[in-house]
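Missing here is one protein chain; the remaining ones are kept as they sit in the complex.
As written, the chain order gives the labels A and B, with residue 1 at the start of each chain.
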Amino acid sequence: MTDQAAIGQTTTDQAVRSEFHPRWHRKRVSTWWWLGEWHYLKFILRELTSLSVAWFVVLTLFQLRALLHGPETYAHFTGRLQSPLMIALNLIAFCFVIFHAITWFNLAPRAMAVRMGGKRVPEVLVAAPNYVLWFAVSAFVGWLLLRTP
Amino acid sequence: MSESSIESMKTKPSNEAFFWLLFSAGGVVAAVLIPIQLFLFGLAFPLGWLPQPSYEHLMALVHSPLARLYLFVLCSLPLFHWAHRFRFTLYDGLQVKHLNEVIFAFCYGGALLGTVLAAYLLSSI
Partner (left out) sequence: MADKIVLEIARYAPDRDKEPSFQSFEVPLRKEWVVLDALNHIKDKVDGTLTYRWSCRMGICGSCGMMVNGEPKLTCATFLTAYGNNATVRVEPLRYFPVVRDLVTALSDFLVKLQKVKPWLIRKDQPPLSAGEFLQTPEQLDLYKQFSMCINCTLCYSACPVVGLDQDFVGPAALALAQRYNLDSRDQGSAERLATLAHPDGIWGCTFVGECTRVCPKHVDPAAAIQQYKLTAALDWVKSFILPRGHDDKPQEAAHD
């Protein structure tokens, strides 16, 4: 910390401890701060998408384990996936994962400040290739899984 | 300002950078690769919208080294993405920053555990 900043910090600390310091009012931030505003709620929902991401990995690990243990175990696993509870959970998880993908691609251009020829590339042109990649890869994976050998 | 205080300022950047890089990589993998697989295995196949791939077809796919690498990345990086994001969600959302060692261990420990499990499963298939 610079000397000047250190002085500022010390002054504030000393001032707070003195009985002559004016009684500033400081409101405590509630645990429910994120419910107070739609923008804050949208942010927390975006952050909670990470739970759906983790859920998918857990599901995939169970799927790999089922594959490892043979066709009967795998059939049992796919059967479990058909229960209404699992469908509901996966539907919610899917919606959250889509929300993650969209917010991620839309925010990426702001984090990268791509410049070409000395000028800033418009955000839409930086986000678009991400979407193209997303669709292309998804189509390829879908094709790999759905084709009959 | 004295020369010595200027020198002491040039400290190594915080190790947070490492976790943020993992978070970013995991975020990209999660965004690009998870939706299609979750849609197919979580919704389309169980609900019968599309024909299920057979056990043999899946095993054939999974056996290739490229597929194993793909699945390892798919299972590992998104977990580190979750770990980082969830850690901060707990700090900010629930204001439990005083438990930060516990949260840190739970989040990154969990991600490490998942990574190890993925490696074990994928090497055994």
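Following the convention adopted for this analysis, a residue touches a chain if its C-beta (ideal position, glycine included) is under 8 Å from a C-beta of that chain, and two chains touch if they have at least 3 such contacts.
In this text, all values refer to a predicted model and were calculated from it rather than measured experimentally.
Q: Just one of A:45, A:58, A:107 or A:121 touches the chain that is missing; which is it?
A: A:107
Q: Have a look at A:40, A:62 or A:77 and name the one touching the chain we're not showing.
A: The missing chain is touched by A:40.
Q: Mind listing the subunit A residues that contact the chain we can't see here?
A: 1-2, 4-5, 8-9, 11-12, 22-27, 29, 33-34, 36-37, 39-40, 43, 47, 107, 110-113, 118-120
Q: Kindly note down the residues of subunit B that lie in touch with the hidden chain.
A: Its contact residues with the unshown chain are 6, 9-18, 20-21, 88, 91-92, 95, 97.
The rule is simple: only the chains that are shown with their structure count from here on.
Q: Rounded to the nearest whole Å, what is the centre-to-centre distance of subunit A and subunit B, using the mean of the C-alpha atoms as each centre?
A: 11
Q: Give the list of subunit A residues in touch with subunit B in this complex.
A: For this pair, the touching residues of subunit A are 2-3, 29, 31, 34, 44, 47-48, 50-51, 53-54, 56-61, 63-65, 67-68, 71, 74-75, 78, 81-82, 86-87, 90-91, 93-94, 97-98, 100-101, 104-105, 130, 133-134, 137-138, 141-142, 144-146, 148-149.
Q: Which positions of subunit B touch subunit A when the two form their complex?
A: That would be residues 1, 5, 26-28, 30-43, 45-47, 50-53, 55, 57-62, 71, 74-75, 78-79, 81-82, 85-86, 88-89, 93-95, 114, 117-118, 121-122, 124-125 of subunit B.
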